[in-house]
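Just one protein chain is left out here, and the rest sit where they should.
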Amino acid sequence: MSSELIGVWIGAFLTLGIFSFLYKDNPFYKFSEALFVGVSAGYWFVVTFWQYFLPKLIDNLVLAYTVLTSQGRVDYHWVYLLGGGLGVLMLLRLFPTVGWLSRWSLAFIVGTTAGLQFTRYLESNGIKQVQGTILPLIVGGSLNTTVGNIVIVVGTFCGLIYFFFSKEHKGAFGGAARVGVWFLMITFGALFGYTVMSRMSLLIGRMDYLFQIWLGLY
Amino acid sequence: MAISALIILILAASPLAAQEPPTTEGVALEPQGPPPAPPTNVVAKDNPNDKGGIINITWERSADDGVGANDVTGYEILKSKEKDGVYEYIGGAAPGATFFSDSNVRNKVNYFYKVRAVSPFGSSESLPSVAASSRVQWFNFSRLTLFLLSAIIALAIFYFISKAKGGRQLYIRRIAGLEAVDDAVGRATEMGRKIFFIPGIMDMDSMQTIAGVTILGRVARLAAEYEAKLEVPVSRSLVMVTCREVVKEAYLNAGRPDAYNDNMVYYLTDDQFGYAAALDGLFLRERPAAVFLQGQFYAESLILAETANSVGSIQIAGTAMPSQLPFFVAACDYTLIGEELFAASAYLSKDPKLLGSLKGQDLGKFIFLLVILVGVLFITLNSLVGLNLPNLAKIF
Amino acid sequence: MDQGHQEEEKSFWEKLLSIDRRIIFLFITVAVAVPLFFRLSLHIAVTPVAEGVYQAVQSLPAGSKVLVSFDYDPGSMPELQPMAEAFFRQAFRNDLKVIIMGLWPQGPLQANMALEEVFKDKDIAAKNLKYGVDYVNLGYTAGNEVVIDRMGHSFEESYPKDAYGTPIGEIPLMRGVRNYDNIDLIFNLSAGYPGTQEWVQYGVDVFHVKLAAGNTAVQAPSMYPYVQTGQLSGVLGGMKGGAEYETLLGIPGRAVRYMFSQAVSHAVICLFIIIGNLAYFSLRRRRKSQMEVQG
Partner (left out) sequence: MRREVPLVLTAIVGLTMIISHFIPPLNMLKDLFEDWFFIIAAFAIYLGILNLIRINADKVYKKRSDWPFGVVVILGFLLITIPGLFFSGGRSFSDLGTPFYYLYDHVYYPLSATMFALLAFFVASASYRAFRARNVEATMLLVAAFILMLGRVPIGDMITAWLPEGYRMGNAADWIMDFPQTAGQRAIMIGIALGVVSSALRVILGLERAMGGE
């Protein structure tokens, strides 16, 4: 038996293990699930080690050290020690007495995400989308585009009205907000349909694996 | 003639021709025609809006690129520190290209550039560009709109927060689903069953978790007042710590510190599906009267909502994850949609800072709505009556 | 209607609603599994957004350079792998030069798997494509959207070497490729973050490159606003998107074959929703009429 074939059998065994949950919770499923939890933790451990920890931290420190020993000067790359230090603080959460120190590293993470997202969201999801909504409402010669443009402008406009919080939804304003909700619901319907599509595709993929790759039925 | 044109075409398309290293002393092939016309009008300029270190070079294509003899296989960009000095090859560009950016320059140093058109039959150089140097720009003007908008929204938020702190009542509209919080908690008390509060599966660095935890504060307060049983199973250790603080404070404020204990908030597992499966089991066993799903959810949303629905719980959900919202809307009694989640936390806590920032957000929306309205009006009038009003999509 | 009949009707709906969910699971299993054994040539309707992707590639003259970023892992293979294969077929058929990269660690491996599949095609094998000349795999670099941003200045900064350790300066295809200015189209296959949204925000909006994308079905709807603004040339959504792409190319493959299962499973879900709602409404009506009696 080739290692590839053994691999396919292992994969099929684990696939059936997870699927067995559909009948009822059982030791076979519990085994597969526990293995999944362990293996996925290990997977991320390995990936973060080689792809973040090593290149971003160790490599920079090694560089700083090489400069220090070969040229005898303190290089800018030593600042990575600070980043590494903040990282180590994160691990202190495991120890109740000093666990509060991990808030420092979390504060750094929160600050970076907040700062990055502030400008990024405002630009790409705010300004760019507003620009995209500035469309002519009447396009000569194309009824489809005309209707489409009107739908986009009205839908975006009313949808935004719905998200207005400092004015009561009454009268014309309330009417617009209600139209906005309809647009949101149609959007959710579309998302719903696409999510179902996606999940079914994954199931098809697994079934195909069992029937074709494992059993070779067709 | 036809055959030679074919050969030229093949040579031009062949990857080998394009990859031949730059040579000035002709090519290995027998010359079968004149060298291409040189590129013209070479302009070198500092790359705008950066910290320097980049010069952009543009040129007009050779008369034999795409038209004429149509035999140009690429361009080579040459650089020198002196106009009549020795020019060095610094990079190439594909046929049809008219742009190259040199990121190997020092600020405030003058450079000259030439562009050479290359064909199988030789090459020809353009005249040198005028001197160009890169320099530091202290402000990125291409982001001026973004900057102004950020500033306006930030200032508005400050203004409204200070107003709210000063005791001004800021109006916030009714949010469907929030009234239901009282009913849900009351029902749990009547039925003598538990309330579960799930603050999503992400850590405290998610804005949605933070909003969810703020809502938890209010729910806990109500639970303390009604003497309902509240449980908060979480999937992150720091979320657990934060939730404990929040729930404890709520019980204290409700005058029921005795009713609080740390076991109300507990950690299950970090693993997404492990957490979902554990909650599934809890819901089935405890048959809670009410379930709150407030925070950042992923694929597990569906499993949670369906199970809670099947045991007959009142469900009040809220998330800003568009792809999970449909499941909540379809399977839960009330759902806070996107921005409503953030608004709800302000609404419930009556915290002036939250209320003020919500007002600031609304101002941002107002600006966006105004721009859309005026922009659409202008562009429609332009196309209808042929006016020449500014296109806001380009300016904004 | 007499009381007894109503009694019977109510118990029927109630029973129906409370059936063991394993029966529902069984239905889905059958709906997905059985059609896999049939080879039906279904008519696949092509959406304008998929056409947009196809045209973006088709309109490139021979020799154009396409950067393709594989931002997914095997978890999304059923949805994205058919698109990857179809893309390579179209690119090689039109003699485009392909530069492969990945923002997900497993991405470039998915590319190799797709290439392996595509090279089995006789017409493409006949072209005798050479690594480093006709296509190159730069591999993966950590850093998410930051990589996209830094590549705008220089590819070499983020990818000093290809996936096999060759410095990119020594790769014929990479000569003359400094940054996005030398790229004619970016094609992105994405299953989440980082993915198409980041390519739009950091690539298109900043460096004005042309971008087309293939997405999982969960993500695809969120990309439509970008298509409408022109930030994105087109988007393929899920397995169906792959099937459309295969149809446009005239080479029906796996995605087209899977469509029968997909169709039947969708029909079953719709049927479930209808039955569930019929039961819900008939029960609600009954409860209402009971309340009136009590009132």
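A, B and C are the chain letters, set down in written order, and residue numbers restart from 1 in every chain.
Keep this in mind: contacts are C-beta pairs under 8 Å (C-beta built on N, C-alpha and C of every residue); 3 or more make two chains touch, one makes a residue touch a chain.
Owing to the predicted nature of the structure, the values given are computational and were not obtained by experimental measurement.
Within the entire complex, contacts from the absent chain reach the displayed chains A, B, C. Touching the chain that is not shown, out of B:G91, B:G360 or B:G375: B:G360 (per the contact rule at the top). Listed for chain B, the residues touching the missing chain in the whole complex are 49-52, 136-140, 143, 146-147, 150, 153-154, 157, 161, 203-204, 207, 209-211, 213-214, 237, 242, 246, 269-271, 273, 299, 302-303, 305-306, 309-310, 320, 322, 326-327, 329-331, 337-339, 341-342, 349, 351, 353-354, 357-358, 360-361, 364-365, 368.
Touch with the hidden chain on the side of chain A covers residues 3, 6-8, 10-12, 14-15, 18-19, 21-22, 30-50, 52-54, 56-57, 60, 79-80, 82-84, 86-88, 90-91, 93-94, 100, 102-119, 121-122, 125-126, 129-130, 132-133, 147-148, 151-156, 158-160, 162-163, 180-190, 192-197, 199-200, 202-203, 205-206, 209. For chain C, the residues touching the chain absent from view are 17, 21, 24-25, 27-28, 32, 42-45, 47-49, 73-75, 77, 105-106, 109, 112, 140, 142-143, 146, 163, 221-222, 224-225, 228, 240, 259, 262-263, 265-270, 272-273, 275-277, 280.
Quick note on the criterion: only the chains that are shown with their structure count from here on.
Among the remaining chains, C is positioned farthest from chain A, on the basis of C-alpha centroids.
Measuring from the averaged C-alpha position of chain A to that of chain B gives a distance of 12 Å. One simple way to say how far apart two chains are is to compare their mean CA positions; for chain B and chain C this gives 21 Å. Among all residues of chain C, those that touch two or more other chains are 218. Residue numbers of chain B whose C-beta contacts span two or more other chains: 322-323. Chain A meets chain B in the complex at residues 33, 36-37, 40, 93, 102, 106, 109-110, 113, 118-119, 122-123, 126-127, 130-140, 153, 156-157, 160-161, 163-169, 184-185, 187-189, 191-192, 195. Those residues of chain A that touch chain C in the complex are listed here as 22-23, 47, 51-52, 55-56, 120, 123-124, 128-129, 131-132, 152, 187, 190-191, 194-198, 200-205, 207-208, 211, 217-218. Residue ranges on chain B touching chain C, taken from their complex, read 13, 15-16, 18-19, 54, 74, 91-94, 97, 99-101, 103, 322-323.
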